Structure formats: structure tokens, C-alpha cells
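Have a look at this one.
With one protein chain removed, the remaining protein chains of the complex are shown where they sit.
Order as written gives the chain letters A and B; numbering starts at 1 within each chain.
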Amino acid sequence: MTDLTHDAMAVKIGHHTSEDAQRRLRRRYAAERRFKYYGIGAICLGLGMLAILLISIGSRAIPALTQNYLTLQIEIPPEPLVASADHNYMQFVEREILSLFPEAVGDFQAQRQIMSIMPFDAAGVISERVLEDVSVLGGERIDVTLQLTDEAQAYVNGEISRSTPEADRRLTDDQMSAIDRLRDDDVIVVQDGRPVLDIAVNLPFYEVVNQSNFQSLANDALYRLFPEVEGRARRDLRAIISPGAGFELRQMILADPGLIGSSVSLEVPLSDEFDQLAKNFVDRDLPEDQRRVNDAQIAYFDGLEEAGLVTSRFNTQFFTAADSRQPELAGIWGALVGSFYTLVVTLLLSFPIGVSAAIYLEEFAPKNRLTDLIEVNINNLAAVPSIVFGLLGLAVFIQFFGLPRSAPLVGGMVLALMTLPTIIIASRAALKAVPPSIREAALGMGASRLQTVTHHVLPLAMPGILTGTIIGMAQALGETAPLLMVGMVAFITSTPEGLTSPATVLPVQIYIWSDAPERGFVAKTSLAIMTLLVFLICMNALAVWLRKRFERRW
Amino acid sequence: MQTWVLIVALLILGLAGYYLGRSRAVASADGRAASLHSVPSYYGMYVAIWAAVPGLILVLVWLSIAPIVRDNMVLSAIPPETVTAWAQEMLPADLFAAEAEAIAASGTDGLTGPQVELLMVNIVNVAAGSSFVSPTVAGILVGPAEHMNSLGELSSWGLLVIGLGLACAGLYTARRRLAPHFRARNRVESIINVFLIICSTIAILTTLGIVLSLLFESARFFGIVPIWEFLFGTQWSPQIAIRADQVGSSGAFGAIPLFVGTLLIAAIAMLVAVPVGLMSAIYLSDYAPPRVRASVKPVLEILAGIPTVVYGFFAILTVAPFIRDLGAAVGLNVSANSALAAGVVMGIMIVPFISSLSDDVINAVPQSLRDGSAALGATKSETIRQVILPAALPGIVGACLLAVSRAIGETMIVVMAAGLAANLTVNPFAAVTTVTVQIATLLVGDQEFDSAKTLSAFALGLMLFVVTLCLNVIALRVVKKYREKYD
Partner (left out) sequence: MSMTSEIASEPSVSPPPQAESEARAKMTSRGVEVHYGAKRALHGIDVDILQHEVLALIGPSGCGKSTFLRCLNRMNDTIEGCKVTGEMTLDGGNIYDKALDVVQLRARVGMVFQKPNPFPKSIYDNIAYGPRIHGLAGGKEELDGIVQSSLERAGLWEEVKDRLSEPGTGLSGGQQQRLCIARAVAVSPEVILMDEPCSALDPIATAHIEELIDELRVNYTIVIVTHNMQQAARVSQKTAFFHLGDLVEHKETQEIFTNPQDERTQGYITGRYG
């Protein structure tokens, strides 16, 4: 050791306790504290964002839990019902006549030719008959006598014939032969010197009532509350109730035809604007032209509210209905069922395939190029953007294999491919965690490798595999982008009935609603999100519980 | 209908095979199960597999091939007169005039690909009796439609008969083979082994499917739009083609604005996510008391479990208006679909991703290095900044690359919060669009599979796939190397 180093050391003795050192130390500790605060700041930022997200969406979801209803005393006279279905009666006649022309099935032009021998409003006769006696609906066939057009009458009377130049007769040869056939069948007969169409028609109750305008009945009930409002001003008034009112009334009457001719008290949903008004989300101080409801409407509404006709109830519609253009009628049930079907497909495909693949790779596969390739592949697939899986589904499943668009089957298949890596990776980790001693023990007893795996290793690894599967399913439940690609974004107002019927899923429903301009959809979207989050939290909690419950340290 | 009957029948035959096989095996050993080579249930499984599996495979293969065969048979059987009549009705007059001779001469071969597709769709509709087809066309195509229906009928009955025959034959021969010394367990296990191998190759098939479908459709796209125009063009407006004869009807397909927009939003996201994620990982792993760590970590991970569509809604509901108001307050004109809002929200989404990956990476740095540094009198932050972070750098870089790949591939947030118009700008307050937004908007709704507009989505998808794949491969390799270093 040299003298030089001795001196160097001698200088430094006491270096760590000097004044200078203390000052340096204080500076270092200040830096330490700053660093720690950065950390705390980062955590707070993350947690704060989570809180803001949950609060901002959660608070907007609350209004969607309730819906305001207007109690209306609705008269159900037969006249408007029957009359509003007026022009549709023609189709029942059409059905009878066309049954005489089986060769015209599927041939629109031929059908139009045949039907054009009668004036368009011929069906007025039928509504008169129905008004006389509503019970003919759904009963026996009734005989009706309908007029023919002047040209047809002229032809039957022999005033024109095929030899008449086309320009003068306004009847084509086809129409003429149709008339001939109807005459042969005694459908066109001559009554009181005039040729008429005499035919028995069937008036199914359901179809007639289904096409009637029930909304106008509800509107009438509303008009009666404000007798002073007339003419165009009634437009403002009827905007108060939702188009769903007529729907509800129709369901009621279809269920109980006896209601026709009586008066019922019905709670009909308010339309979105007035639901917002009832929930005090409309700023009454804004200038009239910046509001969706005008002053007159606010006055009507206040009147109704004072009369105690507006009630607020839990919005069951939201959890039982499918999508709708009207926020007050829209619900998530359709999307929930769609999500369910989709996840069933995903689970049925990805769980067996994923677990099998994991078992093979972990327990049986030789270490070679191929298995290395598979392993790299799986890790990469786990990080491929989900929308690429959507492209795959579109190109392969829909375009190449011709599977139906918008179907849970295809959506589930795409999501299965997407979840597969997650399940394989989790299952492999779970299998790896089972100690080799268990395998050796079973093999030592003379069990085959497959028996060892199925009897001993797999049951021990199952909790871990299930945890991974549930987490994969939770991911699939929240996935949106690939489903847009395979057409699950359609506007579907009915609850899907099977794996191939058009459907949408909850996240896609959220996406669709988030784009809608109606104010009510903000709350609906938020509530749908909250519902989705509840499902996700339950699934994740289940996964955590499984992990905790069956956690085993070897 | 017949298909379901067949599947149920196959399952029943399989079950029957199991019991028949088992009882036969036991009987062949004179009731002494111990003298059999394998446990009796293996004999049952052997027969069951032979009874059910070939039939089920047949169903799968048949269902995926039969429609294609059927379509081809129908197409090739259509007489040229019918094709001419159909083309006259359905094709634009000038197009028909140009092709009439070819069609009259060679029938369906004279049609272009998309025209054949249209014809096929018409026939399918007529065959299904749907009213989507005009009566004239329906009349023209009655013949082919009936042909198609009869072929379909033939196919499903054929499937039923062949499937059942296969099942019975399998059951019979498998059962006949059973003898006390028959090595049933080995046979069953090797069959299961094959099944396991097939399952594990599905991952490769998926990748192959992605690559092939993207390449195939992109190749068609690059046949319409030159690849250099796509890669280096600065104009993106695929939607402008309204009429077929319009000038410039192919639209503009220069993807540079999309790439720039994607990178801009990803960069903003990373600027948010990397510091926040890294610092929270550091705080949680080195500073937080165990109880804080145990409660904060799972809460932070909730952020990772929130679906992206929720983040998208959060962006348009809260963040974008907030940033716009903030911009207005300081006199900045911020777009409602600003890149900033989408980027910030995407950053929040990526925070837990970065944080949990860096947590792993930081914890992989051996304790001995921390001890070594602490024993020299370093404070915690000095240890972290000067020893741990440099040591963990490759791992953190890997994590960030994975996060970038996520940001680039993220769809819903940008679809909802970013713009649609392709502006070539790096101004974070302006609206930009991204690759994923364009893919989503181009492919949502009805699309014709021959237009450049639709196909361009696949070209974009290919770009997206290639870039994210490269990032992933590099990142996974870096992380793996890093882990090996400290294992």
C-alpha cells in the first residue's frame, strides 16, 4: 500500500459526520421525499382517475333507474280502432283473391295486375261491417260485396273486349283473363245489374288489432285533459307521451279483447324530453329556442304534475326490453341475452381447446422447433390487437365459410380465438405449479401419463385453470371492437332467440347508445355500463375467491 | 334439421358403443376383468370413439365444404341464356353491352367475380323464397334456385345416410377387434394425444388465418391502389366514391395521415402512462407499507379490467369536454374530438398495464443489489434511480413496447373519442383519426367485398398486424432475455 492512498484516506476520516456532510444529507433526504411524493402522486392520479370515471358515469346512471309515467284514462271505442286499420283491410281481401291464383305466388307484378281491377278504397265496406259488430273479428268468414273499377265493370258488361285497342280500354290482357277466371269461379257476379266482387274474407283479430293506431287512443285521452288545446297545438301536447304508449295499449287489448268498448286507466311512459323535464334536468331559465321543450309544453306538463298524474317508478323496462330508438323504451335485456349466447359459444370452444393445448404443451410435448413455435405464437397472439381478430372473423367465418352476420355464433367464435391464448397461458402456469413429485408418484404406481394427468395433475391445477378461464371470459364480455367487424352492431329490437339469430352484446349496445343524440341515452348508456361493470366485478371476484380458496403452496 | 338428427344419433351411438365395447371386453375375458390388458372402460371408450368421432368429423367437413360444392354445381349448370337474361336485368346497360357476347358464349364464366357473387346472392334469395328479389329476376332464376334447393336436400340426406353408415361401421369393426390382449388403453391414449396436438396447433392456425386473410384481401386492394400510394400518400378520403362513373371514384388512399394520427395518440398515451405507471409501480414495490400495497394494487388493477368501450364513453362524457373547456379558458381552440382527450384516456387505460409489468420487472432485480446499495449508505430513491432502474431498463423498455403495441391497436377509445377526418397534423388539440378508427368505420355496416373502400380496411389491418407483431416480438424477446439474466 502506498503512502499516497494512506493520505487520501486520512483526509476522509470523519467525512460522514461533518457539517458539510449533514448539509448534503439534508439535500439528499429532500430529494428522497420528492421522489416518494412523485410515487404517491402517481398512485393518487391513477386512483383519482378511477374514482372520477366511476363517479362521473355512476352519477349519470342513477336517473335511468327511474322512469316517469303519466296516468291516462283511455277510452277504447271500437270505431277508431277499426277505422285506423282501414286501409289494411284490403290485404285480407287480397289474400282471398290471390289464393285463387296460385301461379302468381312470388310474382309481384302479376299480383298487382290482378288486384288493380278493384278500386283502392274498396275496403271501406269491411270497416263498416266490423263497426256494426266487433265480434266478427276472429270469428267466421264474412261475406262482403266489393265494387269493381269502371274499366273492369265495362269489361264484364261486354262494353270493351280484347279486340278493343289497348289505348281505349285501360285493361291489359292479363287483367282481362284474371276477370274471366274470377267470373268462372263465381267471385265476380252481377248484382242489381252491376258486376261486383262477392267474396268471403277472414278477419283475424290479431292482425287487425295489431295494425290499428293505438297511439291515437292515448293521444285522445291526453287531449281530453286539455280541452282548450286544439289544432296544431295538439302536436306539442302529444309529444308528452312516448310512442311506447300505443304499444303497451295494444299488448293489453291483444291479451284481453273484452277491453274494446271500455275505458281503462293506464300508466304510459313519458317521452324522453318530458322524462328529463320531470327529473328536473331541463333548465327552465334557458331561452325557449335552446330547449327541447317549449314554454307551452312546460305549462301542460306542470298542469299534469299538479294533478298528480305523473308518477315515477323503477324502470323495469330497462332490464326487460331490447333496444329501441326511444330512450324511454330501450332496454338491455336483448343485449344481455346476446352476450350470454356469445359467451356460451366462446366458453364451449375456448375452454376445452385451451386446456387441451395447455396439457399437451406442458405435459406431453417434446421440446422441439414446433413446440417452440407454438409457444412464441401463443404469446404473440395474446398481444395481437383485438380488432385484427375481428378482421379474421369477417374474412374467414363470414366471407369464406358463409356463416351469418350479426350472429352470436360467429361473435363467440371470434372471441374464442381471442381468449384462447389467455386460457392456455393461465392453464400452463397452473399445470406448471403442480410439483413433479405428484407426477412421479402416480407414474411410479404404474399409471400412464394420460392417467397421471387426468387423475392427479388436472384436478390439482383446476382452480388455477378456472381462474384463468373466468378472467378470459371477463375480457371477452367486455370486448367490443372485433364484434363490430362481424356485424354485431346492428340495431336489433328483439331479443335474440338462438345462436344464429341477429344479436348484439352489452358492450356494443353501450357503443350504439353512446352515439345516440337523445339526452335520455346518456343515462341509459351509463346504467348499461354500470350493469356491465357489476358483471365484470362479479366474475373477477369469483376468480379471486377461487384463487384464494384453493391456493396451495407446495 | 337432418344435421341435428345426425349429431344426436352419433352421440347416442357413441354411448351405445361404450357399453357394448365394455361388455364385450369383459365377456371376452370370461368375466375376469383383471385378465384384460386395460381397464374395461378403455375398451368402451375405444368403441365409442370409433362410433362417434368419424361421423362428427364428417359433419364438420361436410358443412364447411358442401355449400361451396353446391354453389359451384349450381353455377356451372346455369345455361348461358339464363345468365344473359339475368345480366340484362341486373347489370348497368353499358356494362351489359360490353359483356353480352362473353356471357352468351360462356355463361357464368363470362361474368366478373363480383357479378358472380351478386348472381349467387340472387339465387340464394330466390331459393329461400325471400322477397328481396324483384319478381322478374325471380322468374329468371327459378331454375337455378330449384336446382340449388334440390342439391341442398340431397346433400343433407346424403350427410345423414353416410354419417350413420360411418358410425355403424366404426362401431361394428371396433367392437370386433376387442380381445383380452387388445391394447385398448394405448389406442385410446394415442387418439387423445392426436386430439391434444390438434388443439395446440389451433394457435398457429389462427395466426396463419390472420396472415392469409389479411394478405389475400390486401393483395386485392393493392391491385386497385398501388402500394406506394397507400404507404406514402398524404390524402385519405375513402368515402368519396358516390357514383361508379364519378371522376376519382376510387377515393384517395394515402395512409400517412392515419399513421401520424395513430402515433400522435399513442405518444400522448405513453406520455401519460409511462411516468404514472412506472412511479406507481416503484412506490408500490419499494415504498408502500404492505397494507397499502395489498389494498391499492387490486384497486389499481380494476382500471385494467374496465372494458375499453367504457373508457371511450368516459372520454366523450367527461374528459373531452373538460379539455375543451380548459382550452377555451386559456384561449385555445380545442376540437371536440381532440387527440389529447383520446390519448389521455388511453394513457389511463394503459397505466395498470405498465405498472404491473414494471412491478414484475422491478421485483425481478435481485435483492442483493438493493442490499449492496443500501449498505453503501444510499437512500431508497438513490438506489432505485441509480441501481434498480438501470438494471431493470431492458425489462421496462420491453414493457413500454408492449404498451405501445396496445395503444396502437386499441380501437374503441379512438372510435368513440377521436375524429373521422384524416388531418395530417401533430397538434394534440386538433382532431386526428387512426388506423383502427378507419378499419372500424370502413367495415361497420353493409359492405361490398370488391370495393377499394372495404378492401383498404384489410390493408390497414395488415399494417396494424405487422407493426404490432414486430413490437411484440421485440418486446417479448427483450423481456425474456432480461428475465434469464436474473434467474
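Rule of thumb we're sticking to: contacts are C-beta pairs under 8 Å (C-beta built on N, C-alpha and C of every residue); 3 or more make two chains touch, one makes a residue touch a chain.
Owing to the predicted nature of the structure, the values given are computational and were not obtained by experimental measurement.
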Problem - Contact residue for the chain not shown (choose from B:74, B:387, B:437 or B:460) - result: B:387
Problem - Contacting the left-out chain in the complete assembly, out of B:376, B:426 or B:470 - result: B:376
Problem - Touch list for chain A against the chain that is not drawn - result: 1-2, 4-6, 8-9, 12-13, 15-17, 21, 24-25, 28-29
Handout entry: Interface with the undisplayed chain - residues on chain B
Key = 290, 366, 368-379, 382, 386-387, 390-391
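Keep this in mind: only the chains that are shown with their structure count from here on.
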Practice task
Can you check how far apart chain A and chain B are, centre to centre, with Cα atoms defining each centre and the answer in Å?
Solution key: 22
Exercise for the section: Please name which positions on chain A make contact with chain B in the complex. Expected result: 16, 28-29, 31-32, 35-36, 38-43, 45-47, 49-50, 52-53, 56-57, 60, 106-110, 352-354, 356-357, 359-361, 364-365, 371, 373-374, 376-381, 383-392, 394-396, 399-402, 417, 420-421, 424, 448-450, 474, 477-481, 484-485, 489, 507-508, 510-511, 514-515, 522, 525-526, 529, 532-533, 536-537, 540, 544
Completion exercise
In the complex, the residues of chain B that touch chain A are 64, 67, 129, 131, 134-136, 138-139, 185, 189, 192-193, 195-197, 199-204, 206-207, 209-210, 213-214, 216-217, 275-280, 282-284, 287-288, 296, 298-300, 302-303, 305-314, 316-318, 348, 351-352, 355, 377, 379-382, 384-385, 402, 405-406, 408-412, 415-416, 436, 439-440, 443-445, 449, 457-458, 461, 464-465, 468-469, 472-473, 476
